[in-house]
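Of the protein chains in this complex, all but one are displayed in their positions.
Showing chain A:
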Amino acid sequence: MLDAAKTPPALELRNITKTYTVKQGLIGKRRPLTAVRDVSLKLEKGEVLGLVGESGCGKSTLAKILLGLEPPTSGEVLVDGQALGVQDRLALARRIQPIFQDPYSSLNPRKSIADIVSLPLRIHGIGDAASQQKAVRDMLDVVGLPPRVMNTFPSQMSGGQRQRVAIARALIMKPEIVICDEPTSALDVSVQSQILNLLGDLRAEFGLTYLFISHNLAVVEHLATRVAVMYLGRIVEDVSSDDLFDASAHPYTQALLQSVLTPEPGLGVPDTQLGMAYPNPIDPPSGCGFHPRCRHATNLCSAQAPRPVPHRDGHVECHLHDPETAMFGTD
């Protein structure tokens, strides 16, 4: 009852499922691939939610759904308490903007930087040419690019500069939510931290809410206030950032944390004990999707999918932490 009085979350996902149909070979039969399975998630205003997981776990599919680029198979997305489907595409674009992974692919090579950054203003018909030009110059200044880049083309810029352009394009409409889909993974390590610091500064300056998708836990630790861990289309753990790094609950999260390389040379490559490869999403394991790789797996894990259980200020999906089933769990 109290929740209703609070301001609605900036972004809320309710039971989102996305299924693709995959055809195998020329005469193979069509099989469903569930990229995102019944995901519910809340993103409060001003929060930075880190979404982590291995390649193929459904992170980018989730981003596409949020941007309205792909319709979910079922479930709904709420922006400020309003369903995404009923909102006008242009109105949605003013609130949610993306920053993509690869700045070499996310900027149209035929357009000058001024054209790229002013595109949102032109599509939404904001201001005349002169004021758009001025807005572009101001925005480039905010992301740390000199005005002289306005007439250059993306091919003349470095990866870090391109990503700054992509950030300028995303922020020129003053959106509320920015979806960053691995914004630093295509960049040099030295440039990564500059871009991350820039994103952090801009968040404070414009009061932005970020959904930060990454497979790099160190990057997420740097920026995120909350972390959601995704595995095989499910969010297996959703806690505040501090809790995740101090006291992670799910065995998969623990393995991910162990996989972060330490700066000490003598320690070698950490053993995550994950063993076998990521399962085929077309043919997911029975019960808990993680059980073939889990060192705590029991018979129950392969038989029954775990339900979300409250954990700290979030939730976790694991039989080990479910008071009703934990008694069956043995190491």
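The rule we apply is simple: contacts are C-beta pairs under 8 Å (C-beta built on N, C-alpha and C of every residue); 3 or more make two chains touch, one makes a residue touch a chain; residues count from 1.
Please note the rule applied: contacts and distances are computed from a predicted model.
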item	value
Chain not present in the shown complex, as UniProt names it (candidates "Nitrile hydratase subunit beta", "Aspartyl/glutamyl-tRNA(Asn/Gln) amidotransferase subunit C", "Nitrite reductase large subunit NirB" or "Peptide ABC transporter permease")	"Peptide ABC transporter permease"
Of A:Arg31, A:Arg110 or A:Lys174, the residue in touch with the unshown chain	A:Arg110
Candidates A:Thr34, A:Thr61, A:Gln101 or A:Ser214 - the one touching the absent chain	A:Gln101
Contact partner of the left-out chain, one of A:Leu33, A:Leu78, A:Leu119 or A:Ala305	A:Leu119
Touching residues on chain A - with respect to the absent chain	64, 67-69, 89-90, 92-94, 96-98, 100-102, 105-112, 119-120, 123-124, 130, 146-148, 150-156, 166, 169, 173
